[in-house]
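There's a structure below that I have some questions on.
Every protein chain except one is present and positioned as in the full complex.
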Amino acid sequence: MPHITAFARNQWYVAAYRHEVGRELLGRTVLGEPLVFYRAEEDGAAVALADRCVHRRYPLSASGLDGDRIVCGYHGFTYDRTGTCVSVPGQRRVPRTARVASYPVTERDSLVWVWIGDPGLADPDTVPRAPHLDAAGWTTVRGMEPVDADYGLLVDNLLDLSHETYLHGGSIGTPEVAETPITTEVDEGAGIVRVSRRMDDAECPPFYARSTGIEGRITRWQDIEYHAPCLYLLHSRIAPAGVLPGPDGSDPDGFHTEITYAVTPSAEGRVYDFWMVSRDWATGATEVSDYLRDNNHAVVMQDVDALDLLQRTLRSERDGYQELSINIDTGGLAARRILARLAEEGAKPEEGVR
Amino acid sequence: MPHITAFARNQWYVAAYRHEVGRELLGRTVLGEPLVFYRAEEDGAAVALADRCVHRRYPLSASGLDGDRIVCGYHGFTYDRTGTCVSVPGQRRVPRTARVASYPVTERDSLVWVWIGDPGLADPDTVPRAPHLDAAGWTTVRGMEPVDADYGLLVDNLLDLSHETYLHGGSIGTPEVAETPITTEVDEGAGIVRVSRRMDDAECPPFYARSTGIEGRITRWQDIEYHAPCLYLLHSRIAPAGVLPGPDGSDPDGFHTEITYAVTPSAEGRVYDFWMVSRDWATGATEVSDYLRDNNHAVVMQDVDALDLLQRTLRSERDGYQELSINIDTGGLAARRILARLAEEGAKPEEGVR
Partner (left out) sequence: MPHITAFARNQWYVAAYRHEVGRELLGRTVLGEPLVFYRAEEDGAAVALADRCVHRRYPLSASGLDGDRIVCGYHGFTYDRTGTCVSVPGQRRVPRTARVASYPVTERDSLVWVWIGDPGLADPDTVPRAPHLDAAGWTTVRGMEPVDADYGLLVDNLLDLSHETYLHGGSIGTPEVAETPITTEVDEGAGIVRVSRRMDDAECPPFYARSTGIEGRITRWQDIEYHAPCLYLLHSRIAPAGVLPGPDGSDPDGFHTEITYAVTPSAEGRVYDFWMVSRDWATGATEVSDYLRDNNHAVVMQDVDALDLLQRTLRSERDGYQELSINIDTGGLAARRILARLAEEGAKPEEGVR
């Protein structure tokens, strides 16, 4: 199978939304590692353990909680929140080696981040931030879709928004998106790719026309900020055509929307597509929230269908098939380069690079 | 997986019926090559292009037409009918190498034929003919079923009609079909296999009894003419028992039915089964057309189910499994021999054999 993007292990990944981790066991696979999540009664912290009982490899996520302990649903092997087995059936002695791996977890900005690689390198302060997801004055709608595609295909998709015109015409795409050239900035060291597209006099797509109430042509800014490997921020500014921020940066007539994606490789050829739309306008309007949620979900499903199709197509390609890249791909190609470097670093944990 | 019949590349194949190729993009895979078909507004000609955008390999058949140009549904790369890319998003310059392959297409007798191999060898005059499909005085019912089986299994099926007695009893099969010996003629050079079965005093199967109105025993002739690899003609003559054509060849009391199949290998283990039933009698009778269409479709589905089952069965066989062939297989074995030779010739395009 061609087009497999290697996993970068020594990195933080979004495994779940905060509200998904509770007293029901949640199974998620990240970088091919099966994990089970729950929230401890004791202190409310999120716990991530390997999702395989040491006895016969039964998935612990198909089991139940007894207080803060997981009781395996097959034969009752019982684990505490550190992954230590504390009870087995039919005997008092618990084998000393009975223990499942536990993974570093950090909660930030309503997201539950997990670290799969060398735990000694897991520094919570390096989690990239998206404060609008959890800040006063902001409202967010969100969802998650698993996609049967290499995670690199989703990164490609998000870094080249010219596809909005063709795949998402009728909701967020207009002719100007594909027509307008981009500027790209790459910070190789920090692993950040920035792609900007400034449209001065553009059609207002239905997604924004109906939610903001703007009539007529608009000024539309799309400023992408991709923190490889997982966090993607799209800073979107919409205003009536010609209306710009003041010289002091104030922008009372602009509509600011933060579109956030977390791209979490699940297994080879499978990726979790976490999507969030945050706004600091009309924050109390339920009908706006409903409209943005429904419409962004529809947009995401168009991407899911296209990426599933593309992956199936690539699976049938002969090895050594060709792509042809143009200017719009500058950001995506930079992202691929950074991901390859991060994967290579993660494959050599002894060097402790990060 | 055993029982894979090699593809013969330098040959014409039926990719679609004429009426299927229009202003909606049609995706079909022939000999493992993904193709997209449409009919040009300009001159009404059928166009066949490779079904993969040069940019990121997205299937063009999931895209749309702008006049006679295909606009890729993902990022808008635009191709003219020759496969040349004429427009890309975000820039004016189109890379010189941006082009998808175009395939020779010929329309004959209501069929759209495509050539996958060396285009320099594609001579439309070598397309085998089935004029009854598109001639005055004839009426045809037709359909197409994809089968999850090696195309060689479908050729086997069609060249040995003794299976009608067992698989299609109750519609076209009677005891006499399996009982009556065949005569086989093979023209190795032309790649044509002829198998004839002449039944002088046979039961009339429901398929013909109800459609022709004949009561009692019949004379039934089945004359197969297989033009390897794709076109299969079954010349069927039915008449009351003892009624034969006159010495001058006139045959006013015989019912002539032309049963046509096109056997088009789609991918390994998958074949398109195009089926057509043409008649020069009761040509205006809608109820006869409906009856023949419904019944032949039912017969084809019996074959589809049997071949799907047979292919699944063969997939579970150990390598080197045995078959046992008898007289009825003479035509099928000749066809396999010819297909192997055509495949071998097609694998050496530099010799330009045909």
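When the chains are written out, they are named A and B in that same order, and each has its own residue count from 1.
The rule we apply is simple: a residue touches a chain if its C-beta (ideal position, glycine included) is under 8 Å from a C-beta of that chain, and two chains touch if they have at least 3 such contacts.
Because the structure is predicted, anything quoted here is derived from the model rather than measured.
Asker: Among A:His75, A:Arg129 or A:Arg312, which one touches the chain that has been omitted from the display?
Answerer: Of these options, the touching residue for the absent chain is A:His75.
Asker: Taking the entire complex into account, which one of A:Ala6, A:Ala40 or A:Ala62 touches the absent chain?
Answerer: A:Ala62
Asker: If I consider the whole complex, including the chain that's not displayed, which of B:Thr82, B:Thr126 or B:Thr313 touches that chain?
Answerer: Per the contact definition at the top, the residue touching the missing chain is B:Thr313.
Asker: Which parts of chain B face the unshown chain closely enough to count as touching?
Answerer: Its contact residues with the unshown chain are 156, 160, 162-163, 165-167, 178-182, 306, 309-310, 313-314, 316-317, 321-328.
Asker: Where does chain A touch the missing chain, residue by residue?
Answerer: 34, 52, 54-59, 62, 71-76, 88-91, 95, 97-98, 267
Here is the rule we use: only the chains that are shown with their structure count from here on.
Asker: From the C-alpha centre of chain A to that of chain B, how far is it in Å?
Answerer: Comparing mean C-alpha positions, chain B is 48 Å from chain A.
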